[in-house]
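A single protein chain has been omitted; all remaining protein chains appear in their positions.
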Amino acid sequence: MGFRLIPKEEKFFSMFEQAAQNMERGVLALKSLVTNFDQVQRYASEVKAAEHDGDTQTHEIIAKLDKTFVTPFDREDIHALTSKLDDILDLAWGVADRFVLYQIEQPTPQMVEIIDLLVRSAAELRKAISKATHLKYDNIIEHCVEINNLENQADQIVRHAVADLMNAGGKDPVEVMKLKEIYEHLERAADRCEDVANVLESIALKSS
Amino acid sequence: MGFRLIPKEEKFFSMFEQAAQNMERGVLALKSLVTNFDQVQRYASEVKAAEHDGDTQTHEIIAKLDKTFVTPFDREDIHALTSKLDDILDLAWGVADRFVLYQIEQPTPQMVEIIDLLVRSAAELRKAISKATHLKYDNIIEHCVEINNLENQADQIVRHAVADLMNAGGKDPVEVMKLKEIYEHLERAADRCEDVANVLESIALKSS
Partner (left out) sequence: MGFRLIPKEEKFFSMFEQAAQNMERGVLALKSLVTNFDQVQRYASEVKAAEHDGDTQTHEIIAKLDKTFVTPFDREDIHALTSKLDDILDLAWGVADRFVLYQIEQPTPQMVEIIDLLVRSAAELRKAISKATHLKYDNIIEHCVEINNLENQADQIVRHAVADLMNAGGKDPVEVMKLKEIYEHLERAADRCEDVANVLESIALKSS
């Protein structure tokens, strides 16, 4: 086969793909948590593990970025992409941890719905990042449009779920606070997915 | 009159002016909402329409930016300006929607006061953006200083209104939560106005 040099960019690309896969892994663990809520501790640990690995990957990408002169994309795009991907995992872990710490008895149906949307967003992001890192920009915009749609859906569900919760009357106000905080973290996770999509769209437009 | 080429920058400029006018339109619809609260649904739809148009404009500006090599201002300034303008409308719509969804009986006098400050900020922003897009940087700083003052006033009103609400005692805690959330969204809208002003100030300083 002969000798082949792996160019710097290729390593960079594979680091990105790993970060995207790890993000998806964390979101899938959150999905397992809400659908197997009798094992909430176990799945919370899985989300935590993904979040921890994400921290390490983020740190490595940023460190590499600061020491690399030639990069495939604009420096600020890489920075935004990496830190927003990391934010998704931080928020997923924030949700998982709050289910445990706040002694939530059962996730609400709307929480499960939003996490399903997050799972779909994570898959779209992973595919779009894989294409970007192979310099195939053709269908990236479609993935990004889909992620924007999923975020809009999540936003609507959260807003109405929180309103219903508050309008219900007779609920323990502290319980309302706990659930509201979990909803808001889920919404922010969907927002960060959209932020990553916006960066990817920018990268695709600049390269087209 | 003869034939005249419209340079790329001029189109860019007019897109900015439109986005600023649309932002002001959304803030004015929010003002109509609180002063004609019996027609809350109608004015909420008007805020929503402005927010929706703002999304389209933002998307067009960013897409144009990513495909344009020469731009009038620094690329990152345009990006910040556009996305922060859009945030103001998102927050105005968030407030309008919560008045409806949370079944608020009546906006508080302090909410009307803060929205009056937002109306004044929006007018200052629209004027400053119009000057910047005509490359007349002379009085931009004055507009920015005024927007900073308006934000400080809004911040003070919000902080004291929330404290009074919480210190009152005997209120339904969930009702406190609802009003507090609306106050916090109004404060964030004022913050985003200040963010836009800071970008404009930067543009003016770089060009002077």
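All chains are identified by letter, namely A and B, in their written order; residue positions are counted from 1 within each chain.
Keep in mind that, in the parts below, a residue touches a chain if its C-beta (ideal position, glycine included) is under 8 Å from a C-beta of that chain, and two chains touch if they have at least 3 such contacts.
It should be emphasised that the depicted structure is a prediction, and the values quoted were computed from it without experimental measurement.
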Of A:D53, A:D77, A:D97 or A:D116, the residue in touch with the unshown chain: A:D97
Chain not shown: contacting residue from A:K48, A:K131 or A:K178: A:K178
Interface with the undisplayed chain - residues on subunit A: 62-63, 66-67, 76, 97-98, 101-103, 173-174, 177-178
Residues belonging to subunit B that touch the chain removed from view: 76, 159-160, 163, 166-167, 169, 171, 173, 176-177, 180, 198, 202, 205-206, 208
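Just so we're on the same page, only the chains that are shown with their structure count from here on.
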Mean-CA-position distance for subunit B and subunit A (Å): 28
